[in-house]
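One structure, as structure tokens, below. Some questions next.
Every protein chain but one is kept in place in this view of the complex.
Let's look at chain A:
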Amino acid sequence: MTATPTIIESVKPPTEAPADTANAAAHNADSPLLEVEDLAVSFATVDKKWKTTVEGVSFSVGQGEILGIVGESGCGKSVTSFSIPRLHDERTTRYEGRITFDGRDMLSLDQASLRALRGEDIGFIFQNPMSSLDPLMRIGRQLEETVRVHHKNLAKGEVRSRCIDALKEAGADKPELWMGKYPYQMSGGQLQRVVIAMALVNKPKLLIADEPTTALDVTIQAQLLRVLRSLRDRLGMSIILITHDMGVVAQMCDRVAVMYLGQVVETAPVRELFAHPSHPYTKGLLSATPPLSGPRPERLATIEGSVPQLSEVPDGCRFASRCPFATGECRTGKVAMRQVGQAHSIRCARFREVHDLPFQAAQKKHDAAAAAGADDSTGKEA
């Protein structure tokens, strides 16, 4: 994992979501700001077939809540996050399920209303700030464009001052100077602040940050995460933070959705998740992350194998091929999400038994058994 001392030492205990609902406009404050139910996303292949990359994805984000979506590369985190404002190419993408944002059914919105939401109520922060900005346009114009497209009658000076405020909010030290610069004149960290400023310049209700710090070095990572957190704390924005870094999750999020191979496999409040990881994949992820406190183990555990290609998604549980607890029952039929605790569900066929078992011990047994050539019986012994 990429968690490093800089981040881990600054970890604060995750807080409960604040009851700050100042941002809840016409919308009922009790229901979540964003609700994704049973989302499936399919893309058209070259030979005109539909390939489903993400399915059975459900989660919700409350007012002022930070939801973390974690998982390895290729598990569908980005596909999921792009689906919320429907950023995939409409001609080659098919959405199923339901996405409700601020009382609106996103999947049935027309293009004009979608455009009105993007950049205004939903801000998006992309992974690589170096390529996310138009190289031929000054930062200032790119920011002002974002304001002007949603507020056509605003005076010039007002547009500019909003942009400068947003840059300050994102931690720019010399916002006026930055306005006149071209992207190539700035560093990666500065550019990501610009991208963040662009996402928040219209004070959106929801901020989606797709691995916002992955392309940057660690010291800047910590600074930018602090910026995001303060946006939630002071402005009450809801944030979806996509990351592969469990350290970042612990530091930032209120709730977590763990994804594996296009499915959410576990959702829980962050404390609950770290205290009682229940899905074998989550257990594996956490035992592969250095502990936040206490002595460090000499060797971290790893989850064996790698994420299979989407084209070779197995029947039954998608994690079965890498799971030390897997038995015959895991390899047939669909596995549904099941509740295992307060606001805590997992997608596991053996959820009753697996729940409390430690990952590493199972893995050792599993390895030994595999060596003995009795692959199928290992799960039962564990």
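General observations
Everything that follows uses one rule, which is that contacts are C-beta pairs under 8 Å (C-beta built on N, C-alpha and C of every residue); 3 or more make two chains touch, one makes a residue touch a chain; residues count from 1.
The rule is simple: contacts and distances are computed from a predicted model.
The unshown chain of the complex is recorded in UniProt as "ABC transporter permease", chosen from "ABC transmembrane type-1 domain-containing protein", "Ion-translocating oxidoreductase complex subunit D", "Fe-S cluster assembly ATP-binding protein" or "ABC transporter permease". Of the listed positions A:83, A:146, A:192 or A:345, the one in contact with the omitted chain in the full complex is A:146. From the options A:56, A:119 or A:140, the residue with contact to the unseen chain in the full assembly is A:119.
Of A:132, A:192 or A:243, it is A:132 that touches the chain left out of the display. When the full complex is taken into account, the listed residue touching the unshown chain is A:85, out of A:85, A:212, A:262 or A:280.
Interface with the hidden chain, as seen from chain A, comprises residues 85, 87, 115-120, 123-124, 126, 128, 131-137, 145-146, 149-150, 182, 184, 195, 198-199.
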